[in-house]
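The structure under discussion appears below in the form of structure tokens.
Note that this is a trimmed complex: some chains were dropped, and none of the rest were shifted.
Chains here go by letter, A and B, matching the order in which they are written, and residues are numbered from 1 within each.
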Amino acid sequence: MQKRILVVNPNSSQHITDALSASVQPHRDGGIAVDCVTLAEGPPGISSHTHKAFVVGPMQALVLREAPDTAAYVIACFGDPGLMAVREVTDRPVFGMGEASFYTAMALADRFGVISTTEGSRPRLARYVRELGLADRFAGSVAAGIPVVELANDPTATLDRLTEAGEALKALGAQVVITGCAGMAAYRQALSARLGMPVVEPAHAAVGLAAGVLRSHSG
Amino acid sequence: MQKRILVVNPNSSQHITDALSASVQPHRDGGIAVDCVTLAEGPPGISSHTHKAFVVGPMQALVLREAPDTAAYVIACFGDPGLMAVREVTDRPVFGMGEASFYTAMALADRFGVISTTEGSRPRLARYVRELGLADRFAGSVAAGIPVVELANDPTATLDRLTEAGEALKALGAQVVITGCAGMAAYRQALSARLGMPVVEPAHAAVGLAAGVLRSHSG
């Protein structure tokens, strides 16, 4: 029987959930099912501590409703909103997309860098890395500065900007790069080829880690 | 087509490789094959810096021979011998069993503890945790002090000793425990139930992480 990983997109944007679900297709393999749901109560995007606190209650309710069929949860937002709180309402493992991307990157190389969406998210990221005790492995972050419309419409320009950000991280000592935004997922492979170093996509990292733990515990 | 993970047991004990291969069965799922090989040139067990250096050359040779059919490598020894050097001879990802167990444990809880086989390995472990920059998440290690013969012959006594070690780690602040020896793999589930906290088995952690990365990169 398959074990289900439930991926919760804590923002209310269904098209992001749809893209996420398509993206993680390779992890639906043999004994693992991966379902992606949108948190209807979430804001369109999560970009503050306020948003992060706001989604906790609805996520907990969703997790409790889905519990009978779920073996593990993934919170699909780079800031890991509610990770600690959701763990308090379930005994199944709960994985944060941000945290999982850090660990996966660290398994691939010594120092990781992050391409952030906005300048404003960078201090929150730095503090979170410190909270996790990972500052010694963190080369830093660079904001890509890509307007959302461009991300969708102009792949060439987008890849150029991501490459610039990746090169800036390399100069800071990064040996592996994390794309800190769902919209960058499609560029993972091309960006890795351009930079000549591994690129980690957080949703893949979290689902992969969750599936690995589920398989490990089924033996 | 399946992608193969090659698990290299750097010691020459074929029965350990066999047990390993049986143990990681749940990870052979859909698109992932997992083959386990013994390093014929290795010592019977790896318990020193000398051993760790000694196996590097033979492992590199093995990795180069196996390259055509291999998508990722796992070095199946808790001390991660030759991890950095093997990465120098292949562009495929190489995972260390020790390192992978730390990251997997950190994805499950804040502070990890390790049940070590021997007193003598504890300072090497502490230094390695510092080398990886993970000391802030490391609750400490406790040597199980189980004679090899007992590990095999007296499951009840063994589980009791592992539980004692786990409780000692809990008192040091550990919220997740890693079993630092292949021979403890069979006790993972029972130990977790006794301690009331997750227990991570390193071979599973490394193969799970490797499979996750391979699936992530096949999208």
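We adopt the following convention: contacts are C-beta pairs under 8 Å (C-beta built on N, C-alpha and C of every residue); 3 or more make two chains touch, one makes a residue touch a chain.
Everything numeric in this text was worked out from a predicted model, so none of it was measured.
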Subunit count for the whole complex, all chains sharing one sequence, 2 displayed: 6
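Heads up, the rule we're going with is that only the chains that are shown with their structure count from here on.
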Distance from chain B to chain A - Cα centre to Cα centre, in angstrom: 26
Complex interface listing, chain B residues touching chain A: 23-27, 29-32, 93, 95, 99-100, 103-104, 106-108, 132-137, 189, 198, 200-201, 204-205, 207-209, 211-213, 215-219
